[in-house]
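One protein chain omitted, others in place.
And then chain A:
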Amino acid sequence: MFPSDSFCLSLNRESRKIFFGLNICICVFCRRGPLKLGMSKVTQVDFPPRELVSYTKETQTPTQTHHKDDEEEEEDLALTQPALEHQEEKDSQKEEEEAPPHELTEEEKQQILHSEEFVTFFDHSSRIMERALSEQVDVFFDYSGRDLQDKEGESQAGAKLSLNRQFADERWSKHRVVTCLDWSPQYPELLAASYSSNEDAPHEPDGVALVWNMKYKKTTPEYVFHCQHPVYCVNVVGTQNAHNLISISTDGKMCSWSLDMLTTPQDSLELMFKQSKSVAVTSMSFPLGDVNNFVVGSEDGSVYTACRHGSKAGISEMFEGHHGPITGLDCHTAAGPVDFSHLFVTSSFDWTVKLWSTKNNKPLYSFEDNSDYVYDVMWSPTHPALFACVDGVGHLDLWNLNNETEVPTASVTVEGNPALNRVRWAHSGREVAVGDSEGRVHIYDVGEQISVARQDEWTRFVLTLTEINENREDVEELAAQRLAA
């Protein structure tokens, strides 16, 4: 029974197993003759059953549906749904119950509004809120696709004197004259201003001092102080540890106060010239670094040097020169390679500003560009040859003596031409604060080309002074010759 053709063996799975296991040798016959088949080694292979990996999830909190079968799970779902609904009903009921206590009675509200902790909270948060409201930074602004507008600040980049901002308060500074200004040494953005009494409102306090903040765009003062007496002028001298508050009044009395005890002065000094004439002091200044010697200007137009302690306590010398009461006096303060602390400037009702040296009892130079009472003058704290003065018709003038001694280097008129009572340089020397007779404080930015002092300004000023002195001596010689003739 041998087939003549080849054939295919097709066995089902079961038979194949048997076939391999039994080492059966098959003879396959085909045309070519019987193929020789031999024994071959059989390897037994075992396939392990495929593992089914399954995951189960369990919740840690015991739930009622935990160990239930499928059938029972359905029942539970039905159960939990009504339970949830029930809970929701409970919640809404609770809210309804809470609604009545939500409303506070008017009395309770008023009580809260008057309580101290509320006032503290409100003072603090309203201050922050006002600052945040005033800052108008628009972070969403889209520059592309819009016309680039020239900003106002840029056009004034090269300007010598430009108005930065104005400080005035409807309630506290209106109808009052700015009597004094002072920049804080610790926080350069804070400016203190004192005001005279408000004649239109006799019930308001007589003396007001406001602290203004340059840093934020907020238009209201940071702090308001008031007292019953008008504040004129104060000055703190000395170092951080040993300092005194010096005050001078028009009755010729100079008092030195300790800041811990402001009820009575530490000591007082009657300023009298040659033991007979009491000096009516209008302004006072201490030279840089000096706490003993000082200079005062008086109502009679004379300048006096004085000292606080020592055998010659009191007035030492008298300098004559002005023809009217002295309104402002300032000693040179810009520290640099050359010491000019013997120099001081004075302003007066006689329409002039004069430059003096403590070594000379006649003025070194007289600046006569103004056409009204000059109310105040101050040296720049950073530039040795620069000073500012203000007059009664709204002019703010900056004089740079290294440039020009005949006319101011920069000048600006305050809108409305109010009488400007006070001028104060900021400690940086880049800004000037001007106080007027209507209670407004104007802050001006001074251009870099004027305010920033180069290294050679001090030596240049020495030359300027020499020139000034030479001119003065020539003038005096001429005058003496004329008298002789």
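Remarks
Here, contacts are C-beta pairs under 8 Å (C-beta built on N, C-alpha and C of every residue); 3 or more make two chains touch, one makes a residue touch a chain; residues count from 1.
Assume contacts and distances are computed from a predicted model.
One subunit of the complex is not drawn; among "AL3B1 dehydrogenase", "DNA-directed RNA polymerase III subunit RPC3", "Dynein light chain roadblock" or "Cytosolic iron-sulfur assembly component 2B", its UniProt record names it "Dynein light chain roadblock". Note that of A:L104, A:V338, A:V407 or A:A479, the residue touching the chain absent from this view is A:L104.
Here the missing chain is touched by one residue of A:V119, A:A201, A:V338 or A:V407, and it is A:V119. Annotation for chain A: contacts to the undisplayed chain at residues 102-104, 109, 112-114, 117-119, 121-122, 124-126, 128-130, 132-134, 136, 138, 220.
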